[in-house]
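Removed from the display is one protein chain of the complex; every other protein chain stays in position.
Order of writing sets the labels: A, B and C. Residues in every chain begin at 1.
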Amino acid sequence: MKLDVLYFAWLRERVGQPRERVETKAATVRDLVVELRAIDDYHDAALSDLTAVRVAVDQQLSDLDTPLADAREVAFFPPMTGG
Amino acid sequence: MKLDVLYFAWLRERVGQPRERVETKAATVRDLVVELRAIDDYHDAALSDLTAVRVAVDQQLSDLDTPLADAREVAFFPPMTGG
Amino acid sequence: MAIRVQSEPFDLSAELADFGAGAGAIVTFSGIVRDDTGAMVALELEHYPGMTESALTDIADRAAERWNLTDCLVIHRHGRLAVGEAIMMVATAARHRAEAFQAAEYLMDYLKSRAPFWKREIGRDGAGSWVEAKGSDEDALTRW
Partner (left out) sequence: MAIRVQSEPFDLSAELADFGAGAGAIVTFSGIVRDDTGAMVALELEHYPGMTESALTDIADRAAERWNLTDCLVIHRHGRLAVGEAIMMVATAARHRAEAFQAAEYLMDYLKSRAPFWKREIGRDGAGSWVEAKGSDEDALTRW
């Protein structure tokens, strides 16, 4: 399965890019995080502490247990600070 | 003591005038109401049920027990409906 | 900080042009003449000149102090107002949104029950009927 993975704010800065396309068999967001952290030290640093990381699957707020079947886009970002 | 007595909204309509100057020895608002009701049937009708009447002494919200010593202006009106 | 009591219309937009410089949060409320029954053509607002201004100033001063407002504006009209016209507005400016919201709600709650205005609805037939105060308006004050 091919997925677009997006990063925002300091996660984008740590990973070093705003988006990437990955080939994955991950069943859930949690599985995907394991694969992404293995890519390089930048990914590992960005995704090592998930307490301060939020995730959206196909632009819907989700969590680590959200299944990725049929997903096309997964985004990682810090807690929002709009308004 | 001379006092200006003012009426607003339906109290003004029932009394038939917006203000009048009265000579009184009333010690409190309650005493003044007794004197005003004795003036004529219009005053009596306007001030017979005080549950729906508010009073201000010298433009400060007051009540029936407020003393009138040094007062110059007493106003009677229904509960306010601004905003 | 400003209080105005006037019969003339006001323009919310124009009033806000210079309002609240330096604040992080601005809240405004405007009340508009509404015709719920389809039988009303206007509202007539009577007030108590002199006391109105001092009551509004007092309410605004207390709100400004309690919520550290950086700016505060109250405009209230009197006289005859057609359906759709703005009756009044308040604006509050503060550092944070919670302060600006609470101060605006406080101003409205007190203004409803403690500022000497009385509304009369004028129907299509020209007859007027005084608007009765709602118990809920008086109750609203207990939360402050």
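Rule of thumb we're sticking to: a residue touches a chain if its C-beta (ideal position, glycine included) is under 8 Å from a C-beta of that chain, and two chains touch if they have at least 3 such contacts.
It should be emphasised that the depicted structure is a prediction, and the values quoted were computed from it without experimental measurement.
Undergrad: The chain left out touches which of the shown chains?
TA: Output: missing chain touches A, C.
Undergrad: At which residues does chain A meet the chain that is not included here?
TA: 6, 8-10, 12, 56, 59, 61, 75, 77-83
Undergrad: Even though one chain is hidden, which residues of chain C still touch it in the full complex?
TA: Counting over the whole complex, chain C touches the hidden chain at residues 12-14, 16-17, 20-34, 36, 84, 95, 97, 100-101, 104-105, 108.
In this text, only the chains that are shown with their structure count from here on.
Undergrad: So how far apart, in whole Å, are chain A and chain B when each is placed at the average of its C-alpha atoms?
TA: Chain centroid spacing, chain A to chain B, equals 72 Å.
Undergrad: Can you work out the whole-Å distance between the CA centroids of chain B and chain C?
TA: One centre to the other, that is 26 Å.
Undergrad: Got the chain B residues that touch at least 2 other chains?
TA: Residues of chain B never touch two or more of the other chains.
Undergrad: Mind pulling the chain C residues that touch 2 or more other chains?
TA: none
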